[in-house]
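Here you go, one structure.
For this view, one protein chain was removed and the others were kept in their places.
Naming follows writing order (A and B), and every chain is counted from residue 1.
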Amino acid sequence: MAKRILIADDEPNIVASLEFLMEQAGYEVKAVADGNEALAAVASFRPDLVLLDVMMPGRSGYEVCEKLKGDAATRGVKVVMLSAKGRDVEVAKGIDLGADAYVTKPFSTRELAAKVREMLGE
Amino acid sequence: MDDERVRGRLAALFLGGCVAFGYPVLAAFNVTGTVFGLPVLYVYVFGAWMALIALVAAIVRRRD
Partner (left out) sequence: MLHGWVIVVASAAYLGLLFAVAWYADRRADAGRSVIASPWVYALSLGVYATSWTFYGSVGRAAETGIGFLPVYLGPTLVAVLWVVVVGRMRRIAHAHRITSIADFIGARYGKSASLAALVTVIAVVGLVPYISLQLKAVSTSFTLLTAYPDIVMPRDARAGGVLGDTALYVALLLAAFAILFGARHLDAAERHEGMVAAIALESVVKLAAFIAVGVFVAYGLFDGLADIAARAAADPRTRELLAPVEGPGGSYAGFAWLTVLSMAAILFLPRQFQVAVVENVDERHLRAASWLFPLYLLAINVFVLPIALGGLLHFPSGTVDADTFVLALPMAERQQALALAVFIGGLSAATGMVIVETVALSTMVTNDIAVPLALRFGRLRDGGATASTLLAIRRGAIIVIVLLGYAYFRFAGEAYALVAMGLISFAAVAQFAPAMLGGLYWRHGTRAGAATGLCAGFAVWLYTLLLPSFARSGWLPAGFVEHGPFGIAALKPYALFGVGGLDTITHAMMWSMLANVGCYVAVSLAGRPDAATRAQARRFVDEQDVAASPARPALPLAALEALLARFLGAVRAREAMRAPAAGLLEHAEAQLAGAIGSASARVMVGSVVKDEALGRDEVMSLLDETSQAIAYGRALEQKSAELEAATRELTAANERLKELDAMKDDFVSTVSHELRTPLTSIRAFAEILADQPELAPEKRARFIAIILKETERLARLINQILDLAKIESGRAEWHVEALDLAQVVSDALASGGALAAERGVRIEAQPVAGPVVVRADPDRLMQVLLNLVGNAVKFSPAGTGQVTVRVGVRDGLARVEVTDNGPGIAPDHHALIFEKFRQVGDTLTDRPQGTGLGLPIARRIVRQLGGDLGVTSRPGAGATFWFTLPLDAREAEAGDTRAKEEAWPSAS
């Protein structure tokens, strides 16, 4: 069964590129553009991994991550945080909140794909 | 009220006081006679004195 990836980012072009990438890699993809929608989508779509942008309307990526990792039901979902902020303090914050990985934009598509594969255990 | 004006008025009052208690004016009041039964000179001196005090009080009284 194909793994499911949820993409949460408010920039349509980035979403487009991520969608293409993930679909190319054979995953089932859903995209949302808002933090609250992201939480709802996790509940309904039940992804294996979430590509989570930090700066989103509704709830920020940090809040979403915290929520996901705080709930036993969703703790198993892998979270990859994407952010244009690359300062150490931001990365540390992400990791502290339970993110499994933190990627700064602009990212390398190859590297991102590799990381996703790795995290999904393939 | 700024200091300059206050000082000026005080200086003027001081000079006025000197004149009021000085020879010419004092001599003018140095006459026998009474005002309300009191000697003229006495009334004048104490009256001028009180006036001086009242004027000083008025000048130094700030409007605050």
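Observations, loosely collected:
Here is the rule we use: a contact is a pair of C-beta atoms (placed from the backbone, for glycine too) under 8 Å apart; a residue touches a chain by one contact, two chains touch by 3 or more.
In this text the structure is predicted, and so the values were computed from the model without any measurement.
Screening A:P12, A:G26 or A:G70 for touch with the missing chain picks out A:P12. Even with one chain removed from view, chain B keeps its contact list with that chain: residues 6-7, 10-11, 13-14, 17-18, 21-23, 26-27, 30-34, 36-42, 45-46, 49-50, 52-54, 56-57, 60-62. Summarising the interface, chain A meets the missing chain with residues 10-14, 16-18, 20-21, 24, 33-34, 55, 57, 84-85, 87, 105-110.
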